[in-house]
Structures are given as C-alpha cells and as structure tokens.
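Omission of a single protein chain aside, the complex is shown with its protein chains in their original locations.
In this document, chain identifiers A, B and C correspond to the written order of the chains, with residue numbering beginning at 1 in each.
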Amino acid sequence: MATMNMIQAINSALDVMLGRDDNVVVFGEDVGYFGGVFRCTAGLQKKYGKTRVFDTPIAEGGILGTAIGMGVYGLRPVAEIQFADYIYPAFDQLVSEAARLRYRSGGEFWAPITVRAPCGGGIFGGQTHSQSPEGVFTHVCGLKTVIPSNPYDAKGLLIAAIEDDDPVMFFEPKRIYNGPFDGHHDRPLQPWSKFRESEVPEGHYRVEIGKAAIARPGADVTVLAYGTMVHVCLAAVAEAQVDGEVIDLRSLLPIDLDAIVTSVKKTGRCVIVHEATRTSGYGAELSALVQEHCFHHLEAPIERVTGWDTPYPHAFEWHYFPGPDRVAAALKRVMEG
Amino acid sequence: MATMNMIQAINSALDVMLGRDDNVVVFGEDVGYFGGVFRCTAGLQKKYGKTRVFDTPIAEGGILGTAIGMGVYGLRPVAEIQFADYIYPAFDQLVSEAARLRYRSGGEFWAPITVRAPCGGGIFGGQTHSQSPEGVFTHVCGLKTVIPSNPYDAKGLLIAAIEDDDPVMFFEPKRIYNGPFDGHHDRPLQPWSKFRESEVPEGHYRVEIGKAAIARPGADVTVLAYGTMVHVCLAAVAEAQVDGEVIDLRSLLPIDLDAIVTSVKKTGRCVIVHEATRTSGYGAELSALVQEHCFHHLEAPIERVTGWDTPYPHAFEWHYFPGPDRVAAALKRVMEG
Amino acid sequence: MARKKPTPQAAPGATQKLRLHVPEPSARPGEEPDFSHIRVPPAGALPRPDIAAAESSLRGYADGLIRVLDEDQRAVGEWDPQLDAETLRRGLRAMMLTRAYDDRMLRIQRQGKTSFYMKSTGEEAVAVAQAFALDPDDMLFPSYRQQGLLIARGHSLVDMMCQVYNNTRDRLKGRQLPIMYSVREKGFFSISGNLGTQFPQAVGWAMASAMKGDTRIAASWVGEGTTAEADFHHALTFASVYQAPVILNVVNNQYAISSFQGFAGGEHATFAARAIGYGIPGLRVDGNDFLAVYAVTRWAAARARANHGPTLIELFTYRAAAHSTSDDPSAYRPQEESARWPLGDPVERLQQHLIGLGQWSEAQQQALARELDEQVKADLKEAERYGTLATAPASPKTMFEDVFKEMPPHLIKQRQEMGY
Partner (left out) sequence: MARKKPTPQAAPGATQKLRLHVPEPSARPGEEPDFSHIRVPPAGALPRPDIAAAESSLRGYADGLIRVLDEDQRAVGEWDPQLDAETLRRGLRAMMLTRAYDDRMLRIQRQGKTSFYMKSTGEEAVAVAQAFALDPDDMLFPSYRQQGLLIARGHSLVDMMCQVYNNTRDRLKGRQLPIMYSVREKGFFSISGNLGTQFPQAVGWAMASAMKGDTRIAASWVGEGTTAEADFHHALTFASVYQAPVILNVVNNQYAISSFQGFAGGEHATFAARAIGYGIPGLRVDGNDFLAVYAVTRWAAARARANHGPTLIELFTYRAAAHSTSDDPSAYRPQEESARWPLGDPVERLQQHLIGLGQWSEAQQQALARELDEQVKADLKEAERYGTLATAPASPKTMFEDVFKEMPPHLIKQRQEMGY
C-alpha cells in the first residue's frame, strides 16, 4: 500500500501496465519528455524509453487515428487528450472507427484503445478547459465510458480500461486530482492523503468496469453522481441533513442498473447530479432509466442538478458549478415533494 | 400553392432565399453542378451562378469552418453534409466554434449558418448512410436542431433556419423525401402528392423554430416523435386502436415544452419514439422533461421506442428500424400499465 | 493537373474588386472531351533513384509521371521491373478476373439481388500491381475501390460474393453494405464507409510494426477527392514525424462522384506534391501502366523496409465506370470522355505488352476471358446457394454481437426485446 493522489494513482496504473505488458504504449501532446501538463505521465519515458512513451503532433484526430491502427496491430495504446475540451477533432475516429470496428468487421478487427482526458471545471480554465463531454460518448454504441472519483478507483479502473479489448473513454475530473473537492471553493482543499481512498496498492489490481460503488449508504433518497460531483453530493447530503444514499456510478457505459434500481426502490426518491450541461446530458438517460424501472416506487419527481446550458464562464465558475447548496436544495425539494 | 415532395420543398426554400437575399450561399459536396446526391439543390447553380451555389472539397470540417468565416463576414451560408453520418469530421467546428462564437465574443461575432444533412435509415444504406445523430447536437449549447416530417414544414423550417442568426442543424429524414413512409416496408410507398402536407406555397413563409405540431389529436396517450417516426406513430396509433395524441416536435432545441406538458397532463401517458440509438438519445431528455413536469399526472411509466444500441445493420434494417408493430406494442403496454 | 480556367483579372496595380475562383472542368456533358491539359511525358524518361535518396532530391517526381510502357507497350527505362512472363500473365489474369467480377456483380445488383455495388473498371492495375509488389503479409488499409487487392492475393470470390449478398455465409454477418470487405487472413483491413479514416490507421499500424522491430510494412489507399479530409493530413504528419514504414497511395481517378479533381486542389498542384511539405517523397505514376505501378510500389516498399521512411504515391488514372450503382456520370461528364483517356486501358496495355514479348496471343486472351467469366458464373452459383439479400440473408440473431467483445446487460435486454 502507498498513499497516492489521483495523479500519482494514474501514473502508477500506467507504470504497472507498461511494466507488465510490452504492448502497452502511452502517448499524447507533451506526454513524453515533459510528462504531461498535469504530470500524469511524469518519469515514464525515462523508465520505458521513447518508443513506449512519447510526444505527438498536436492533432487529436491523428493521435486517435494512429492509436486505432496500433490497436489493430496488437498493441494496447493509451492516448492522452490534453483536455477533454479538445477531443472533438478526434470525434470521427472515435465514433465511426474505434466504436464500430469490431462490429463492422464481424469481429475480425478491434481497437483496444484507452483514451485519457482530464475533464470538468473548478480550476478557472474558462470555457475550453472545463468541459464535461462524457454524455456524448454514452450515446455512441461501441464505446465504454468511465469516470473515477478517487485515487483507488482511478488506478483500478485505468488498469481495467487498458486491459479491456474494447475502446474505453477514461475521463479524469481534474478538480480532484489533488484532493476530494466538495464544492466549497472558499475553504482550503484537503489533500487526498487525509482520506482512505488514497491508500492504493503499488501493484496490479482492477476495478471492474460496469460496477457502481455506494459512496454513502442511506435510506431517504438516492443520489446518482460521478467524478467530482460525488464529493459535492456527500457534502450536500450532510448539509441538507437527509439520509441520502450517494451512488458513485464510476462507469457510465456499461451502467450498473441493478445498483441504481435497488437503491431507488428502497428510497423512492432520486436526485441526479452532473457538472455537464443539462439538456441531453447523461442525467437525462439516468432519469429515463430510473423512471422506467422504478416508476411505481417513486414518491417524488426525479430531479437533475447540473451545469447550466451555457459555456463555462471564466469569471462565474462558481455560479456555473453545481455546488453543494444547489444539490442540498434539490434534496430538500425531493424529500418534501 | 404547388404540390411538392420534400426534395422539391427543400429546393424551393433554397431557391426563395437565394432569390430574396444576396447573402445566402449554398454549397457542399456534389451540391453545385450536379445538384446534390439527393437532388435537393438541382438547378440552383444554373439559376444563381457558381459563386452562390458551388461544389466543395470533401472535407466536412473545412466546409463548416469556411461557412463560419462566411457567416462572420455577413453571409448566410447553407452548407450540405452529404449524409448526417459524415458530420463528425466537422464536429469541432460546430461545437467549439459555431455554437460558442456569439457567447465567447460577448455578442460581437456570430455564425448564422444552416447545416443541412439527410439522416435516418430505411433505404438500405448500411451503417454509414443511416444514422440519426440529432441527439448529440441537442447537448451542445448554442446550436438549434430541427427535423421536419413533411414538405410544408421542410420548406418553412428551412427558410426560418436560414433567416435565423444562430447556427441551425437541419436534419432531413431521407426515407420520407418522396412520401410519408409509415414503416410498412412491404407495402408500396404513397407519394407526397396524395397528402395535404404536399401543398406548399411557392413563395416565402416560415414555420417557427421551437413550436411543435399536433399530427393527430387524441385523449388516451401522448406520442412524442419527429421526422420519419411521426408517420410510423400515426400508423401505430391506428393499428393499436388507441386514441393517441401524436406530437410532431419539429424542433428539438429549442423544444416546445408547453405543447408536450399540456398533452401529457391531459393523457397521463407518454410514449417517446425515435430512430436513433436509445442510450442517451434525445428520447432520454424528453423522458426526463416529461417526468419532471408531469410527474403527478403520469398513470404509467413513460416508454421509449428507439433504434437498438447497435450500428444500423445493412441486412437487418427492418429489425433495427422501430416500426409500427414495436410502437403499437408500447402503446398497449402504456395503456395497460 | 486539370487546366485551370483562370478568373479574368484587372490590370495589376489598380485596386480592383476581389473575385472568387470556382474550379471548372475542361468539359461538361454535351461538350467535347478535352484532356489537352494533361501532359503525358515519354515512357522511360525518369531515372530510378536509390531507395535511400534524400527527399529533397526527389521533388521532380511529384510533378513528373513515371511510365514504363511506351506507345507500343514496350517496357523502357530504368523503372522497368524486369518481371518474367509468368508473373505478367498472372497479373493480367488478376486484372481480368477483377473486371469480370465487377461486371457480374453490377449485373446481379441490377437484377435486384443486392442493394449496391462499386466497380473499379479502368483502375485494375492500381490494386493488382500493388498487391504483386508488396509482400503477402504486408498490411493493407484500402478504400472501397481496391477489390483487386483481394483478388490478386487469391482470396475466394465466393467469400466476396457472400458479403455482397449479405447471405448466410457472409463473414460480416449481414452488417455491412456490399463491397465493404474485411479479410483478416489476407491482411486486408475492414473497409470503412467514412472516407479517409484508414489512412492514419495504416500509419499507426506501421508505427507499431516499427516499435516491435517487425519487418512488415503497411499500405493504404484514398481517392484524390479524399485527400481533402483531415485524415489525409494526419496520416502524412504522423508518417513524417515518426518516419513510419508505410506507403500512402492517392488514386487520382479524376473524379469524386460528380466533382472533378479540381475541387480537391488538382488545378494548382499534383497530389504527389502534397508529400513535399512533410519531407516525404511524392511520386506520380501512370496508374494504367502495370509495370510502372509495380516498380514504383517496389521502390517505396524497399525504402520503407530499409527504415528510410514513408512514400506517397499518386496513381494517375481514370474512373471508367460510374461512381457506384447509385450514380449516373452522364449527368456531369461527357459520355465519350472515358474512351479518350490519354493513358489507355490497363488490361489492354499489359495484354499488348505480353503479345509484343511473344508471350501471349489474341486467342489466349479470348480463351482466358471465357474461362474467367465461367469461373465467376460458377462461383456466383455457389454463393447464391447460401442466399442473397433479396431472398435469405444472414440471421438477425447475431445483430447484437460484436458491439462489444462481451455483450453488456443493456444489449442482452434489447436482444430479448427484439425476440431473440
């Protein structure tokens, strides 16, 4: 066991996999010599060499297009997109190629790629360093999408993603790289080292893709969240003084429907929280699923607490960010209604 | 009044706007001399000249990137993406640029572009000529998304889109270009000329973006659909012998929430139908909205009838296509449940 | 390059109004075909450089046109690959088989037995000569117009027909549009309906081969129209930066559906010249000259195998048939244009070459044509025993498989909903 923040946990996952499997390669913009703008790949090129860990041209479409080709050859490419906001130039290679290859070739070819991308706001990055595009990828059949909320899950899910024979979108909520930010930006950030989830095995282990975790058991209301919002929801539950069951989805596709349905059937109430814009965000799918499977158990309307349907405004980050107050207010409404 | 199918109605809208406004330009792959692979721009280059209606390189990203620049200059570009399946290479210019420009420039610059793209299956086009990506665009703040279901709306909505100062995604359900296909692929297609909606004014008129239409009034269950599925739902309602109120959304964003809520509060039941893959499709947003606004009026779970979460398989088009039988079955379940 | 009809211009100096130039082909339907703008240099004129030659010394090849077969279809010059007659006959056979296959499949599509087809008529030398020039285990990332690669590699026509029919023996399980083949055991990558995506994928495959100290190289093909897509630029950038062992082919058949190559930039430069800006050798070759295509591809392959990096080849040819069964070229180009193509027909040229060598005869030619036609008919009969799209396609049971390696719960549920 070691104590790691999320950056160290991600670095450790890559280190372990580069060491175990010669077919794992790691690359992206500023990923090689420099070790990544968030330092997630620091030291790996020195340890494994320039042909296993390297820098790339600034062309997200080229990074993932070549990654797919490497995957077809038999490698397990792990590509970093410097910010999730910059994944769109690679959208066609992801949607039309990585996601479709196994199907269209009748299972002859596939692209076992892992795409790492820091996502989310709260770091004054403005509208092009703060986005949460995960919802879009859950609409693309053939892609898996995961988002960890702590160091232990980050390492275990990343290893599982790299070992997965299907393409996996691995989103990293950059706001919690160093500590479990709960939305109280006016308070000092607690480092991960103060929390149990920072105890991470040094070696190889997996967190299964498709399984949610109960971040806080509760009886009154089910709170569905992932990434940074898990910590915001835990704070909100405490502040609203409701016995909320906070479910950390961890994997958006495949989704752990059983965990969700079991909880909502128990609580009869549900609040869904994400940082992404509301309309057609992943919260919509969650709301639809809950309503389809728990209709007769619901005692109040399902609520969505999300980022607004605007770009992420630089100066008004904290007006945009769905903080504990907004979540707490929703919890109270749901308990009453 | 003239009688037009959807291709003629779209051609007429472009003709009217090219004639009225010197700033309207029309371009895309094979759009100019040839008149488009679906003939929607036939004759327009001859009439308005090569610098108003022209062919382009095969680069969807370049087509929309230059279209945005033309819009910034002061033109009203109408770009055709040959098939909606090929819009992904332009995704970044749409999401990061067209949709964000007005906001990020504090209202100084904007891109009044219209993006036309034939969508949907049922023509044995296989997985790359059959997709319905509309849902993804409704998650992008700053874009409007419309889908007509008949010639009258197609012309009126297209004119409204071209005159709109915001970017508008204009999806054309290619399966109903020539007639209102109701999903019974084993029966002969009825041409538009046999239907009232083919009566289209020759001149200028608008169908307001953001307003739904009631395709069939009813008391028992609300059916939400758009594009081809409107006709499938009309057939299904008849065959299921339920008094369904079929709402043709026409505009997905902005959405006519009042029309939806009014209907569901009246019927207490709701079935949502689209051809796109289910998970995180636009049906999820609709389901969430209905549930949020009509919770206490709902007498049965909201059902989604959609394309499966697989690519569109060429040989099994009719297994994939959400036809009248599947919709009728859902209607019956909702009436019972 | 296509003749550029320049936009008229005012006297230099004077501030003048700007004008938009919109490309215009040399002839439209009803007009006389006009290829006067195409310079056809004599065969054998260009020397064959060393495979280690610096790119800067090769720039002339981007504007030139490498040709081996002269007017009398004799092989001349340094690029003559000196192939033995047996190999030439096999090449002729593969090209003729490709053409016979195309003709037959067009017919069955017209008969309504399948939904769609695309011919490669007039471009057979591209795929066949390049397949011959590459090693059998080199990896191919084709576009939809290189069926000749599979045929040259001896793949079963029946298997190809079963895909076109989406029948019970379709290895793609009825999922793909006809001709979107995927044949792993022949090193033939799954064809995508999205133009150009295979180009950077081929570069990535080649990079992986280099990382692993392998000896296999990759080759990929796009049409000249597709060079405008982002994937083309990404492929060249990554191939240059990492000096990937890959051959990037641009098949310039003059058209992209209805758009002549001027709309891809062909009025102002050759497509081979695109390579120059990346420091990659760009070679332009007579795409209807089997020997020239073979020789240039061998050169590029040897260069890649020796770690001298990637090569871009522009194969200059003409799309003699319609773009696809959904297309009618008479709407946008002169009917007789194809017959006037200055570089002739690849099958006839190789045939004449062999006859000139005394290694072939008209009689043999006709016999072979009959034999191949019989073979295709027989294969078709067998393929149809497994059904056609119109009659008994593959079973929908499998339609939820292969979205993922293991089927996740939501797809199992949807399959049940569908009744399987």
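Criterion: a contact is a pair of C-beta atoms (placed from the backbone, for glycine too) under 8 Å apart; a residue touches a chain by one contact, two chains touch by 3 or more.
Not measured: the values here are computed from a predicted model.
Enquirer: Among the chains present, which touch the one that was left out?
Expert: If we consider the entire complex, the absent chain touches A, B, C.
Enquirer: With the missing chain put back, one of A:G125, A:G244, A:G281 or A:P301 would touch it. Which one?
Expert: Spelled out, the listed residue whose C-beta touches the missing chain is A:G125.
Enquirer: One chain isn't shown here. Among A:T3, A:Q190 or A:T310, which residue touches it?
Expert: A:T310
Enquirer: By the contact definition given up top, give the residues of subunit B that touch the hidden chain.
Expert: Considering the whole complex, subunit B reaches the absent chain at 25, 51-52, 56-57, 59, 61-62, 65-75, 77, 89, 92-93, 96-97, 100-110, 141-142, 144, 165-166, 210, 253-255, 257.
Enquirer: Please output the residues of subunit C touching the missing chain, sorted low to high.
Expert: So the residues of subunit C touching the missing chain come out as 7, 9-10, 12-13, 15-23, 51-52, 55, 59, 207, 209-215, 217, 228, 230, 232-234, 237, 240-245, 262-265, 267-269, 271, 273-280, 282, 305-309.
Enquirer: Residues of subunit A in contact with the chain that isn't shown?
Expert: Residues touching the hidden chain, for subunit A, are 29-30, 32-34, 37, 50-51, 54-59, 61-62, 85-86, 88-89, 124-129, 278-279, 308-311, 313-316, 319-320.
Everything below uses one rule, namely that only the chains that are shown with their structure count from here on.
Enquirer: Of all the chains, which has the CA centre nearest the overall CA centre?
Expert: B
Enquirer: So the centre of each chain is just the mean of its C-alpha atoms; given that, what is the distance between subunit B and subunit C in Å?
Expert: Here subunit B and subunit C have centroids separated by 36 Å.
Enquirer: Can you check how far apart subunit A and subunit B are, centre to centre, with Cα atoms defining each centre and the answer in Å?
Expert: 32
Enquirer: What whole-Å value do you get for the distance between subunit A and subunit C if each is reduced to the mean of its CA atoms?
Expert: 42
Enquirer: Using the touch rule from the top of the page, what residues of subunit B touch 2 or more other chains?
Expert: Answer for subunit B, listing residues that touch two or more other chains: 85, 88-89, 127-128, 279, 309-311.
Enquirer: Taking each residue of subunit C in turn, which ones touch at least two of the other chains?
Expert: Correct list: 170, 173, 175-176, 180, 192-194, 230, 403, 410.
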